[in-house]
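Some notes on the structure that comes next.
Only a portion of the chains appears, each positioned as in the full assembly.
Chain naming follows the written order as A and B, and within any one chain the residues start at number 1.
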Amino acid sequence: MKRKYSVFLKNVGSCSDRYCAAYGQDYSLRELFERAASIELLSGVDIVLTPDILEDIPAVEKLLKSTGLKAVSFAVDHFTQAKWRQGTFSSLDKRTRQEAIAATKEAMDIASGLGCDLVTIWPGQDGYDYIFQADYIEERTLFAEGIKEACRHRSDVRLSLEYKLKEPRTHSYLNSVGTTLLMLDEIAEPNCGVALDYGHALLGYENPAESVALLHKYGRRLMHVHINDNYRLWDDDMIAGSVHTLEYLEFFYWLRRTSYQGWLTIDQFPYREDGRDAVEESAKWLDCFEAVMDAADMDEIGGILKRKDAVAASRLMRELLFGKQNV
Amino acid sequence: MKRKYSVFLKNVGSCSDRYCAAYGQDYSLRELFERAASIELLSGVDIVLTPDILEDIPAVEKLLKSTGLKAVSFAVDHFTQAKWRQGTFSSLDKRTRQEAIAATKEAMDIASGLGCDLVTIWPGQDGYDYIFQADYIEERTLFAEGIKEACRHRSDVRLSLEYKLKEPRTHSYLNSVGTTLLMLDEIAEPNCGVALDYGHALLGYENPAESVALLHKYGRRLMHVHINDNYRLWDDDMIAGSVHTLEYLEFFYWLRRTSYQGWLTIDQFPYREDGRDAVEESAKWLDCFEAVMDAADMDEIGGILKRKDAVAASRLMRELLFGKQNV
């Protein structure tokens, strides 16, 4: 598989959590681009269209050009502003819904203007927290209608929806690969698909490899991949490969098997680390996993899957990791 | 809502776990029926068609008649026999798949013969345990084909599929409300729907009330409900109401709101309790929850859901439980 690694631009900077507003220093837009560009394995960048970025798209364009980084995707900021606190496309407030749609259309135009055909939507505020707090049917219907309208804005840009079980809400509407595919069926637009976040899949007790398979089976919907790692119970957003090993190998197998041609975008929260160095680590792990799969025999693996034999699966994994003569 | 409570027949008996083969004593078929019938709140019974039951359907018929219990649903035994260890409808072995289909058709005929139009399928063995053990696409396709064939056997009996995140496999194919609805779309038969197990929904970090809403929104697919309780992380199969309270109230609200007319079948594992008494406790809890909802103002609740206001939701729940002048 051709290595196409990207990163969310601000991942190479600093971040905060709900307790500490600033674990690290600030970086200028130029510094962020340069830090990303300094990582040899990366060739692209994903950018969240937060208000500060929207104010200076020409600067973004210039820095893309000067660093040679490809704009892989633009993510609409549907989550950092208080106005989205009770949802974006699913908001019960009509004006808020219209703003959410307008921001998406604007993002599609910006993307297209910068030679990028992919916009990412992570509706993290669309959901609920409390029992008896929400009308699960009506809000989902509003959500589908809003995305549909955005999709129709222009057919030359794709919208990829990113699901996540929870956080910042205790319950998200797009909470799993299954409900997201149902939502896509409801939206029924050809330029709408899924951005699979590896860590989000793990968090929901999904096997990310199986999620790739499901996205393929039910309409070939996989448009984008976000990469990070966690301990399965929360979106820890750690260095990719720092926790899971075998699940990553199976994930890469299924990306190849389903002929995924898109990018892998590193998306993590390096609270206490130097952001650039943490991203570089992720890229190196990804490259190690790719190398293992390059050396693997895809037909042999396919044959083992057809045996449904745990002992054979165990042996395969052991050999992938430690070589055929490992014991 | 009209109270229609049933129980899985053997729940009033004894059960085992993977360590202890017999926590309690054995009961004859007649004793089981009599124990179930002795619980005033119950008016029906669900029966798993294990080999011992299949041997004597006439006895079942007689006991149904003598106890006056309604046969609510027959469940196909796709999970207690070693031959299903690597799956039933999704098995890679053609003969095993055919047996799974045949057992289902037989169950449909038995049900119909006993005045029951509902068969339950819990494909607990259809899934996988290990990474790199399964072809997630092919096995799901086989599963859909098998269910489709069974559905077409006769249109006067409905097949309800029961999902569960895991156990006995570490990963089930029908693992969530979302993937189950996708499977139903693939199967595309009108007499196929879902048996929602309250505890299975909780186990998968689903909010059971929301699962009811989703089953309604995406095709009015809810055909049956299984009831029990757990601590959210495992299918503990405890007395219904012994752990959760507010989630149950919301669940009953959505059952009413979506006009569910089916049964609530108690489905628990009373390892260390007298099975009959544990079931009676469940029935009493259910009746308490129903009474709360009988006294509630459905329009008021609907209005609160439209406000998306956590404080209002909290107050509503407090008043449902402790009355309007509780503080």
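One rule holds for everything that comes next: a residue touches a chain if its C-beta (ideal position, glycine included) is under 8 Å from a C-beta of that chain, and two chains touch if they have at least 3 such contacts.
Fair warning: this is a prediction, and the values are worked out from it, not measured in the lab.
Student: Hey, this file places 2 copies; any idea how many the whole complex holds?
Tutor: 4
In the analysis below, only the chains that are shown with their structure count from here on.
Student: Just curious, how far off is chain B from chain A if you go by their C-alpha centres, in Å?
Tutor: From the centre of chain A to the centre of chain B is 35 Å.
Student: Considering the complex alone, what residue numbers of chain B touch chain A?
Tutor: So the residues of chain B touching chain A come out as 86-87, 92, 128-138, 140-141, 165-166, 171, 176-182, 185-186, 204-205, 207, 209-210, 213-214, 216-218, 246-247, 249-250, 253-254, 301-302, 304-306, 308-310, 313-314, 316-317.
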